[in-house]
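Take a look at the structure set out below.
The complex appears here minus one protein chain, its other protein chains still in place.
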Amino acid sequence: MDFNIIRVARIVMNVTDLNASRDFYVNALGFIETESDGQHIYLRGLEEHCHHCLVLKKADQPGVHSIGYKVWHQEDLEKIERLFKERNLFTQWEEAGKQRALGRVLKATDPSGMPLEFFSKMETVERCLQKYDLYKGARIQRIDHVNCMVPDVEKAVAFYTDELGFRCSEYTATEDDRTWAAWLHRKPSVHDIAFMNGEGPRLHHVGFWLSDPMSLIHSCDVLASMGYADCIERGPGRHGLSNAFFLYIRDPDGNRLELYNGDYLTCDPDFEPVKWDINDPRRQTFWGHKAPDSWFEEATEFIQQESGLPVGQSKAVLAQQKPDFVT
Amino acid sequence: MDFNIIRVARIVMNVTDLNASRDFYVNALGFIETESDGQHIYLRGLEEHCHHCLVLKKADQPGVHSIGYKVWHQEDLEKIERLFKERNLFTQWEEAGKQRALGRVLKATDPSGMPLEFFSKMETVERCLQKYDLYKGARIQRIDHVNCMVPDVEKAVAFYTDELGFRCSEYTATEDDRTWAAWLHRKPSVHDIAFMNGEGPRLHHVGFWLSDPMSLIHSCDVLASMGYADCIERGPGRHGLSNAFFLYIRDPDGNRLELYNGDYLTCDPDFEPVKWDINDPRRQTFWGHKAPDSWFEEATEFIQQESGLPVGQSKAVLAQQKPDFVT
Amino acid sequence: MDFNIIRVARIVMNVTDLNASRDFYVNALGFIETESDGQHIYLRGLEEHCHHCLVLKKADQPGVHSIGYKVWHQEDLEKIERLFKERNLFTQWEEAGKQRALGRVLKATDPSGMPLEFFSKMETVERCLQKYDLYKGARIQRIDHVNCMVPDVEKAVAFYTDELGFRCSEYTATEDDRTWAAWLHRKPSVHDIAFMNGEGPRLHHVGFWLSDPMSLIHSCDVLASMGYADCIERGPGRHGLSNAFFLYIRDPDGNRLELYNGDYLTCDPDFEPVKWDINDPRRQTFWGHKAPDSWFEEATEFIQQESGLPVGQSKAVLAQQKPDFVT
Partner (left out) sequence: MDFNIIRVARIVMNVTDLNASRDFYVNALGFIETESDGQHIYLRGLEEHCHHCLVLKKADQPGVHSIGYKVWHQEDLEKIERLFKERNLFTQWEEAGKQRALGRVLKATDPSGMPLEFFSKMETVERCLQKYDLYKGARIQRIDHVNCMVPDVEKAVAFYTDELGFRCSEYTATEDDRTWAAWLHRKPSVHDIAFMNGEGPRLHHVGFWLSDPMSLIHSCDVLASMGYADCIERGPGRHGLSNAFFLYIRDPDGNRLELYNGDYLTCDPDFEPVKWDINDPRRQTFWGHKAPDSWFEEATEFIQQESGLPVGQSKAVLAQQKPDFVT
């Protein structure tokens, strides 16, 4: 491909109560609130120089409006538009400034039906990395990745790797060697996006990177102190896959976040994708507890960019919905 | 009382395979092996100047021979003997040197039927606190406490506090204000011994103190790397009660250990025991996951000092076997 | 002795600007402000159930009013009074309530001329150990010890060990085997008070215990972020003596504090005091940098309880003012 997608850069999603969300995201988790208005809160991590990586939008019910990717050049947007058009996929331009802090945006829908945004410009703001007196809670550093449930993982992986230039770092295979899940990256971490086999498309979680494991432990303590213990769905634990030290939490609307530390550098082309057997118990949890059923079953639906209606969902292509050792 | 019990100081318990135990305790957990013979391994933590805090004894099946307390003076032993005799409890003297590294020992049985040892002298050895190149696995620092299931917690607590001079730091009460569990200390930590309502007497776990939370996380990783992931029964998590950052693991014979960090100083007499409602979910797990059933049900039996036979067990006095939120 | 001193429990010292001190102690270091009035700020650590462990008193110049010890019984105070009177040392009673939150106080002067207070009662307040959302900066947990420069260390040690019942955990000896410094404890940590050879008596520092090493690293970052980098005098480093992971900082008036983590349990009577050669480089700094001259030379003077005047100072008995490897 002749364009350069840099990384996953922002998520726009609904919440039903901006103040409840602010308490959770800003006071408990330690996001920086760049700004807000009556309908939105714009959040970023401590090291981020971009205006935001997460937009919380007031709405009556949950839903994800888009997964946003930053590209290198303005011209990359035209090239990406051409690619989507050639595959008869939805695209739409949005002029600079239509959304707060964003330059020109190419909206598009991927083959799984997920709403995407591509842009090369976002306003920059002060980076708070060395404002340690602002650190609190989980000390969120930056957005790291999204994880999505899609009905046909192999189709999704083919599009992202063959057409968009993502590389696969690790993947999970079924007994008959079908790809059950895959971790794909543009920036040289384990992933910018992962796909898991499941009814969808749905957003399983957004992952945020922490600078060290103790921040994750402290965030559990702070969440519990503030009455959010029930928001902790899974973890702390270590994934075999990706080596992540993880915590999964649910925001007040049920949106799932992953706090994440511990992956590795993936910039070498001779690094072969790591293959995991779906029923290898160390894949999901190198140590620690099994994931609860909710972790396999619940996810947030997407909203169509063209209509504002929920994106229709399909049953998963592969039968197995979770690893054997959980059932 | 006119004697001074310093602290819980050692546990003697059976294992069925000394080499398998050595791999677990020394290679994975990082205990220092002071010495061993064909029938015993003597283990201590990195900061301990005493010969051992844990004796693993080769046997056909699991069982706990004794909970050992260190006392201040030799004369304290006679005073404690008198106390036990007055209450018609079993006592027996064992001369110095009969057990490796130990001075004169007073053996005794407490009102719950648990086998105890009291001694004032144990050989001292080199303290490895600053031999950081020996640190590995969980970096076990020292023995901290034992936790026992007994049928009548209130009776056990009365004996230890009124007769032996222990103080209560925290306790759990049922709805009708019966003591369901209690944490008792001599050294100024949260506990040297805790009692929980349950069929018994049985040893629920031995707790070892770690110097920092990251050692606990690293021990999970090391256990998993060495194939011991299944030994992790519960945690990592934080107890509301005691504030401990904990990990419960089972040794190759099923004996339960707690790796433990994070309690507080209890030396002030005006520190009032903290009361927890048994059904307060934050008591057991300030954050994180519910304890598995095995944690409530399984424990190791004691062995009678006088006969070498298993100590008989009784049903618990209080009906409720575990908190509501677990059932 | 027939009385029981529990632990060092509070320090009363002057500061010249209460608001500047509040920013440093509360906002940067994370002390809990129990209460304040126009002349005082009362501070405590996160795990402390006592009203305060540090009183900052507004004054024109620095000075330490007293080192306060908590005793077990009210009657212990009379016994301690008798001891001091027999040695012709100053004593004075102060009725309950004369000082905020304190019961009856015995004021006294020790043989080095240091102003002491003994009391058995202080108002208790809410312990914030599990209010993790209040944790900030250094996350001060509790007062741990004081360190004082005195002209005659051996005389001071003799009084505290022989008369007051302190035990020595570690000490530094000169080439001709004179005690150059000693660490003495009542609670079973390495020390409640240490004495170092030097012109005095002067308060070298007050030590506060942190729950883990990462809190100390984070406190450096927070201090620097808030413009207090110059307050960091020495460290982070590890002392050979005591094994403490330490940071020495100076408050806005130059009073020295130690943030401290990593010592060990000292409750066993068979634990022999550790002897260090004054010129063993690992004693002062197990690793890391030499202490700056200011650390050896600067300290805060004491104020006489009877007169309010500065306590007169004498030259040190031992010639050597600091280890060879520093000069």
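In this document, chain identifiers A, B and C correspond to the written order of the chains, with residue numbering beginning at 1 in each.
As a working rule, a contact is a pair of C-beta atoms (placed from the backbone, for glycine too) under 8 Å apart; a residue touches a chain by one contact, two chains touch by 3 or more.
Predicted model, so just to flag it, every value in this text is computed and none were measured.
A.B. asks: Looking beyond the chains shown, say which of A:Asp60, A:Asp177 or A:Asp270 touches the absent one.
C.D. replies: Of the listed residues, the one touching the omitted chain is A:Asp270.
A.B. asks: Consider the whole complex, including the chain that is not shown, and state which of A:Thr174, A:Ser211, A:Ser294 or A:Gln321 touches that chain.
C.D. replies: A:Ser211
A.B. asks: Can you work out which residue in A:Ile6, A:Leu89 or A:Ala173 touches the chain that's missing from view?
C.D. replies: In the complete complex, the chain left out is touched by residue A:Ile6.
A.B. asks: Could I get the residues of subunit C that touch the absent chain, sorted low to high?
C.D. replies: 213-214, 217, 220-221, 223-224, 229, 232, 235-236, 238, 245, 281-282, 286-289
A.B. asks: Tell me, which residues in subunit A touch the chain that this view leaves out?
C.D. replies: Residues in contact with the chain left out: 6-7, 47, 49-50, 70, 72, 121-122, 124, 129-130, 141-142, 187-188, 211-214, 240, 243, 261-262, 264-265, 267-272, 286.
A.B. asks: For subunit B, which residues touch the unseen chain?
C.D. replies: Considering the whole complex, subunit B reaches the absent chain at 27-28, 130-137, 212, 214, 218, 221-222, 224-226.
As a working rule, only the chains that are shown with their structure count from here on.
A.B. asks: Of the chains shown, whose Cα centre falls closest to the middle of all protein Cα atoms?
C.D. replies: Closest chain centre to the overall C-alpha centroid: B.
A.B. asks: Can you give the whole-Å distance between the Cα centres of subunit A and subunit C?
C.D. replies: 50
A.B. asks: Just give me the whole-number Å value for how far the CA centre of subunit B lies from that of subunit C.
C.D. replies: Distance between chain centres, rounded to whole Å: 34 Å.
A.B. asks: Between subunit A and subunit B, tell me the centre distance in angstrom, where each centre is the average of that chain's C-alpha atoms.
C.D. replies: The computed centroid separation for subunit A versus subunit B comes out at 44 Å.
A.B. asks: Indicate the residues of subunit C shared as contacts by at least two other chains.
C.D. replies: Subunit C, residues with two or more chain partners: 130, 212, 214.
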